[in-house]
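The complex is shown incomplete by one protein chain, all other protein chains being positioned as in the whole.
Each chain carries a letter (A, B and C) given by its place in the written order, and its residues are counted from 1.
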Amino acid sequence: MTDHRFVLTFRAPDRPGILAAIAPLLAEQGCDIREAEVYGDADTATFFSRIAIASPVVLDTLGTAIAPVATELGLDWGLHDLAKRMRVLIAVSKFGHCLVDLIHKTEIGQLPIDIVGVVSNHEAMQQTVEWHGLPFHYLPMTGGKAAQEATFAGLIDEADADLTVLARYMQILSDDFSAGLQGRCINIHHSFLPSFKGAKPYHQAHARGVKIIGATAHYVTPDLDEGPIIEQDVRRVTHAVTADEMVAIGREVEASVLSRAVRWHAEHRVFMNGNKTVVLG
Amino acid sequence: MTDHRFVLTFRAPDRPGILAAIAPLLAEQGCDIREAEVYGDADTATFFSRIAIASPVVLDTLGTAIAPVATELGLDWGLHDLAKRMRVLIAVSKFGHCLVDLIHKTEIGQLPIDIVGVVSNHEAMQQTVEWHGLPFHYLPMTGGKAAQEATFAGLIDEADADLTVLARYMQILSDDFSAGLQGRCINIHHSFLPSFKGAKPYHQAHARGVKIIGATAHYVTPDLDEGPIIEQDVRRVTHAVTADEMVAIGREVEASVLSRAVRWHAEHRVFMNGNKTVVLG
Amino acid sequence: MTDHRFVLTFRAPDRPGILAAIAPLLAEQGCDIREAEVYGDADTATFFSRIAIASPVVLDTLGTAIAPVATELGLDWGLHDLAKRMRVLIAVSKFGHCLVDLIHKTEIGQLPIDIVGVVSNHEAMQQTVEWHGLPFHYLPMTGGKAAQEATFAGLIDEADADLTVLARYMQILSDDFSAGLQGRCINIHHSFLPSFKGAKPYHQAHARGVKIIGATAHYVTPDLDEGPIIEQDVRRVTHAVTADEMVAIGREVEASVLSRAVRWHAEHRVFMNGNKTVVLG
Partner (left out) sequence: MTDHRFVLTFRAPDRPGILAAIAPLLAEQGCDIREAEVYGDADTATFFSRIAIASPVVLDTLGTAIAPVATELGLDWGLHDLAKRMRVLIAVSKFGHCLVDLIHKTEIGQLPIDIVGVVSNHEAMQQTVEWHGLPFHYLPMTGGKAAQEATFAGLIDEADADLTVLARYMQILSDDFSAGLQGRCINIHHSFLPSFKGAKPYHQAHARGVKIIGATAHYVTPDLDEGPIIEQDVRRVTHAVTADEMVAIGREVEASVLSRAVRWHAEHRVFMNGNKTVVLG
């Protein structure tokens, strides 16, 4: 008997009986619940759940069993095979620390993703990317933003990417492009949002004299730096730390925060909830 | 229709179908699941769960419905009314920072407990405790440890205390007394265990030259400083911080860690799992 | 030979030779340097220094020796006797957690200050304050802000307070009052500034969905929530933490951050540097 590892995620308008319908259904299929977390959000009257399952039946069989019940309950749901790694396209500009970190963590098996390629508006990272055996797509802005984004969008489609990660990609996506990627594009912003939106956040932080700096991973939306926050982290600084040194200190936090957000997304833990996220498990 | 807030906790030898049996049972009684977390511990093949419920029926009714199913499934379970605050007896010696913090947080409604009294082998905290309107029991060691512990144990019974908190109580409990309180006695140790067990941990930390100090809240067991850890936290120090200054810095961490452990215990989030804990939700 | 513990602080326009002039002068008086930190701020071309001294001569003698050299070098300087505790007036409204923490830490010798009284626009804290043997001044806003502030200012003068601490004092000081207290009034703001200025910051934080909340201690200036930041700290939160729970979690951080800022100020470690601070040693 093969043991498949699946994750069932769902959200629904809050009402009693959802778990009472789902749990027996899983048991009937012989599934064993390994982890489960349920969160009822009072503000939006929405019920969120993530259930990790060891299943003796294949994904299609289980999905077919779940479908009619899910429809009846009004669930927005997904059933994911953990053996099938998420396909990720990374975009980068000149600074490679997040890219290098994502590649290294993927190579050593710490991130359950397949990096299907790297897009950049600069050539700086080409050698690094290609040495790791990954396709590098040089997409300069010389032909204008619209053309560049059309090519970028085409690459996402061709690569069949489940997720696009802006790993210090210093171009602002157009509203249309952002909107089309909603829920499947993660950006790292190099400040502790909502402090220091926009350009040169470490220099803003230095000018303000804060004692702690940070980084924020969020889903990309048309509202720049306003997307749902997935993860944040911080580091202490002192008066003696220059803006340039903040840039250096911040690199580690950016890479750490971004890789956690990508991992949680790839493990189907993150739910968008309006302008916020719910992170389960 | 009154909405009761209950917490159902259970553990069981790991097997499929537990949630499939429990969830429909709750639904049949009209209960709404507000939070749920399930954790299957692979090392011990044990299934742990905490479910927060809004219930239209009273505790006895729900308990009666659960009992036969729980017996059939082999659950070690409890059903707790969140409106019934846990009764807590605090033990302290001369240093009052954890005690003062627990009293203040209880008074302002941040800790869901009733402090039913304070036991001490010193008189230092008597005035403070009585000013807050709490019974103070002076239990000196003058008559010997056995007699003192017998009185202490009697007070726990008389006060009908659900939990005893050793809030910098500088006496080592005897094996028998410890064993009798297993799972319902929390101690704060002023180091980041397992580093610096025993006496004067900040002086040990200073002598070793660590760069981070901490505190640990754990269940009391006959093995001193070896009980299941509930919570830990840390603070940075430098070479310039003396042992006495570590004592001062550590007070905040101790109070913070202890109050979190007490809150989680009072909210029925903490499960003992051999020499470890599982903290849900 | 008595050993006096002094702190010499100074700032000056940056130029070579300052320490070369000061250090021999201290040696001539038989002083032993125990700690010293020097920071040359490149942005403002200002030199800051704090020197902790063990001195065989009394303060006046040492001060008389320093004065002419300091004048020649253009130093803005102070010589402080660590045996003379700073006089602190605390202002509070209804929430007592920072007040209780400051009083407790002062009583156990952790804060080198004398609390000379507590001012409040509410009576909520009166009993607590008086039980600790401290003068409580009830200053309601009923007669208007101008009159209330005049009384407040009078109390600062009468109490000969070196420092005024706004320990969750929920009144905005007028520009004139703020300006008059510049550099000797510390406020705790219950957010990680510059995020969430103004009212109800935890509710703002909850609405934005941040994963980390914080608190900020800063000098009061006429620009609300824009004064020089002395210290900040943070705590993790999740999607499941309500705004009210953030309020509860935040109390500890507020008390911790505020007491550190007060201690550093009382130990003459904090220098205002435009809209920023330099914190030495």
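Heads up, the rule we're going with is that contacts are C-beta pairs under 8 Å (C-beta built on N, C-alpha and C of every residue); 3 or more make two chains touch, one makes a residue touch a chain.
Source: prediction; values computed, not measured.
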Where does the absent chain make contact, in terms of the chains shown?
A, B, C
Sole contact to the chain not displayed, among B:T164, B:S178, B:Q232 or B:S259
B:Q232
Decide which residue listed in B:I108, B:L134 or B:V210 touches the omitted chain of the complex.
B:V210
In the whole complex, not just what's shown, which of A:H97, A:K145, A:R184 or A:K197 touches the removed chain?
A:H97
Touching the hidden chain in the complete assembly: which of C:V38, C:A83, C:A124 or C:A150 does that?
C:V38
Tell me which stretches of subunit B touch the chain missing from the display.
39, 41-42, 192-196, 208-212, 214, 228-234, 238-240, 242, 273, 275-279
Just checking the interface: what residues of subunit A touch the absent partner chain?
35, 96-97, 100, 104, 108, 110, 131, 240, 248, 251-252, 256, 281
Touch rule applied to subunit C and the missing chain gives residues 14-24, 26-28, 30-40
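Simple rule for what comes next: only the chains that are shown with their structure count from here on.
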Same or different: do the copies subunit B and subunit C touch each other through matching residue numbers, with over half of them shared?
same
Select the chain whose centre, defined as the mean of its C-alpha atoms, is least distant from the mean of all protein C-alpha atoms.
B
So, in whole Å, the Cα centroid of subunit B is separated from that of subunit C by 36
Can you list the subunit B residues in contact with two or more other chains?
35
